[in-house]
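Please see the structure below; I have some questions.
The complex appears here without one of its protein chains, the remainder shown in place.
To keep things simple, chains are lettered A and B as they appear, and every chain counts its residues starting from 1.
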Amino acid sequence: MIQLLVSRIIGLVPLLLIVSFLTFGMLHMVPGDVRDRILGTDATAEQYEALGEKLGLNDPIVVQYARWLFNAVQGDLGTSAYNSQKVTDAVLDTLPVTLSLTLGGMFVAILIGVPAGVYAGLHRGSYIDRAAVLIATIGQSLPNFWVAMLLVIPLGLIWQVVPATGFVSPSDSITEWIKSITVASIALGTSASAALARQTRGAIIDVLRQDYIRTARSKGLSREVVTFKHALKNASVPVITTIGFQVNGLLGGALIVEQIFGLHGFGSLAIDAVRTQNMPMMQGVVIMGTLVIVLVNIGVDIAYGFVNPKVRSS
Amino acid sequence: MRYGTGSPMQTFDPHRADTGPAFSTYLTLVYDGLTRVAPDDTGDPLPALAKSWEWIDDVTIEFVLQEGVQFIDGEPFNAYAAKANIERMIAAEGPRSRTVASIQTAEVVGTYRLRLHLSYPDPTVTYNLGLSPGMMVSPAAFDNPHLDLNPVGTGPWIYDFENSTIGDVHRFRLNPNYFKGHPDGRADYEIRLLKDSRARLNALVSGQIDFAVLGPSESEYAERRGFNLSTRMSRWMGMTFIDRNGEVAPALADVRVRRAIGYAVDRQAIADVVFFGFAEPRSQPMATLGHVDDLKNYFYYDPQKARTLLKEADAEDLHFVVPVIAPISAGYEAIQHYLKQVGINMELEVVEPGSYAALARTRRFPVNTIGYPTYDPDSRHLAIWGPEAAYNPFELNTSQLETIAARARQTLDEELREQLFEEYFRIIVTEVYSLVFVHVMDVVAYDGERLADVEVSRYIDPRLREVKLAPRVTGL
Partner (left out) sequence: MNTATHAPLTGTQRFLRAFLRNRLAVIAASYLVFVVLVALFGQYTLVHSPNEVNLSRALEGPSAEYWLGTDHLGRSTLSRVVAASRVALEAASLGVGIAILLGAPLGLVSGYFGGWWDRISMRIVEAIIALPALLVAIAIIAILGPNLTNAMIALGIANSTAFFRLMRGAALEVREELYVDAARVSGAAPTRVVFGHVLPNVTGPLTVQTTLAFSFVLLAEAGLSFIGLGVQPPNASWGAMLSVAQGFVYQHPFLAVPPGLMIMFSVLAFNLLGDGLRDAWARVDHQGEPTGAAKRRMGSAQQQDTESRAQSRDAADNAALLQVQNLEVRFPAPRGGELAVVSEVGFSVPAGKTVGLVGESGCGKSVTSMAVMGLLAEGGRIAAGSIRFDGEELVGLNETQLNKIRGAKIGMIFQEPSSSLNPAFTVQNQLGEALRVHEGLTNRQADARAIELMDQVGIPGASQRASDYPHQFSGGMAQRVMIAMALACRPKLLIADEPTTALDVTIQGQVLDLLSALQEAYDMSILLITHDLGVVADMCDEAVVMYAGQVIESGDVDAVLRSPGHPYTAGLIASIPQNQKRTGKLQQIPGRVPPAWDWPRGCRFFPRCPAASAACNQPEHIALTRLASGQDSRCVRATDIDVKTLW
């Protein structure tokens, strides 16, 4: 188990190197740079050159990358293109929002998707099963920002049970934090829960066909024990894998949905960085986004190890 | 007092800051300048940290400074501090440094007396020192690398760095030692960044903020929901023809074609529908100084006239590409439709706001669509029409305009300046260097039960310094 964890974390290094070099290289092809910001609109060509020299923008890209990397390993992802704000700080400031939405969406997805899938799988062929499958398929087809847009009107504006905009840090107030991410999490979780429900249903059906379920029944165990002990733990193996796959989608959805609630997460940071050509920031967001996905997936792997002893011991 | 803004804080270092919404939202709360710009339409320079000033001669101006003022770090404000600030500002070469390029040296002539020596007579210097270049920073903080994130000024509010999150919520406490004291109703500020106008409206409606700048459709709804609106004409929407020699779009070299565009568009419909009435049809760029009375209705909606002009100019199958940024594209989509009616095919290319400035400095597009302010003609000259202007990529020879603008810049005679700028804008409008369709209103919506004295400033955001809690709120 620990070995698995260590190897996964070591595996991160080349991944982050590739990702960072690619983004670094690509983002340097963008027309215009930091100097537009610093010098404003009225600068002369000499000022432009001089500043470029001072900031090291005239060095070859590999040198610039090496410099960036040297700082990055020490936790310094560079400085915003238009003030002294550290990219690391900006990314860490917005991380709670993106993480909250991603995990909140995941939570909602599991909360709805898994029980629905288990129920449908256990009652295969029943009307409820068929209805659940159809609802899940429809749910999977809903654009989450549309759901968010439609949900915020009644919940945030008419009844005002949750705030229509803004994010409250969990360190300030847990209940307010939950309220501030509820609608977004529901919107994000709907489509993910649909995918999860379908997977869970499939996994349950599959597991119920397994020999060991027959064995469990041959021991005279009640249906409940067979289902909730023997079937569920095994069915959770493919389900957990699916959850891992969902993380990328949830993070992507969070970027868009946060716009609707005026939340300042990676989405705002990235869109803003695109709009203001704040390339150090863009770079930082992509790296952090990758890190979030990989770390959540490592978390998923740990959960996976819990339900799958084969992974744990090998 | 909770305010929702769409403008992100960029830097708290005034000498490296531009003058714009970020300045009027964040910097004006924590800094004072030697002068301050009157918040009304006149834009006159008023006393601030300087009690008064006088011209010693054409190129020397002397300021008499407030006594007993302290920066929030306890440093005293005096002529030495002011001199250090002026010198730092010149050395910083920030985005606004060109507007005060006339200042050569600063001289301390008494503990509270400062002289500025100019290289040429510059009547705008007192105005420009009321903006970001003239803000006074504690000299002890000059070398602080985080000055741009944590300001040290003399202003009525103190930035609460600890309880703020850049790009989300910025909090300001009242400065207990503010040298002018505080009027009743002034309170701490919480400024929330909500980029999207819809998000600001949602926050306002659900009571999360007290006031905010809103877009046209949101303003209309806010008014229906009983919020008070404060409005101010601030920008023009139009097209500036930067390729008047016809390198990229030959037909646009003909002034008749440019005029035809002016007649092809139904300005009233755009003002009413696209802007929900929060705009007015106009033919010329300036609202005050530089406004030419007899050109008031120079352009009007007459597609037939437009077609005739195009025929005269022999311009058929006219086609050109215009860059727009997404937030303002609706208006240009409407214009595109009107131009099509008279046979002009105007294509829109949506560009990122961040790339726009860089692109507008290339020769890729014959037209730019930047929405400029309707005041301060000299700044507009320097940016748009002057021969050295950043947005003159085709390097058109506008020495005629430069001559007029230079004369206006260097005279202290108000009437002469008005005449000169009338002459200037007669050329801009009739020769169609720039074509104006409407002047757009900035709208601030607020809860009249809670706030008083909410008015829109020149820079899109309301004059935050003047806002107060309504008497009934403070009375509680």
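Simple rule for what comes next: contacts are C-beta pairs under 8 Å (C-beta built on N, C-alpha and C of every residue); 3 or more make two chains touch, one makes a residue touch a chain.
Worth saying up front: this structure is predicted, and the values here are computed from it rather than measured.
When the full complex is taken into account, the listed residue touching the unshown chain is B:334, out of B:108, B:321, B:334 or B:390.
Seen from chain A, the chain kept out of the figure touches residues 14-15, 18-19, 23, 26-27, 29-30, 124, 134, 137-138, 140-143, 145-146, 149-150, 153, 210-212, 214-223, 225, 229-230, 233-234, 237, 248-249, 251-253, 255-256, 259-260, 266-267, 270-271, 273-274, 277, 279, 282, 285-286, 289-290, 292-294, 297, 307-310, 313.
Residues of chain B in contact with the chain left out of this view: 197-198, 201, 215, 217-218, 220-221, 266, 269-270, 272-274, 324, 326, 329-330, 333-334, 336-338, 348-352, 355.
The rule is short, and it goes like this: only the chains that are shown with their structure count from here on.
As a whole-number value, the distance joining the C-alpha centres of chain A and chain B reads 39 Å.
Contacts from chain A toward chain B in the complex involve residues 30-32, 36, 38-42, 47, 82-85, 89-90, 93-94, 152, 156-157, 160, 163-167, 259-262, 264, 268-269, 272, 274-278.
Those residues of chain B that touch chain A in the shared complex are 8, 10-11, 13, 16, 18, 93-96, 98, 145-146, 148-149, 165-168, 192-196, 198-200, 202-203, 205-208, 352-355, 357-359, 382-383, 390-391.
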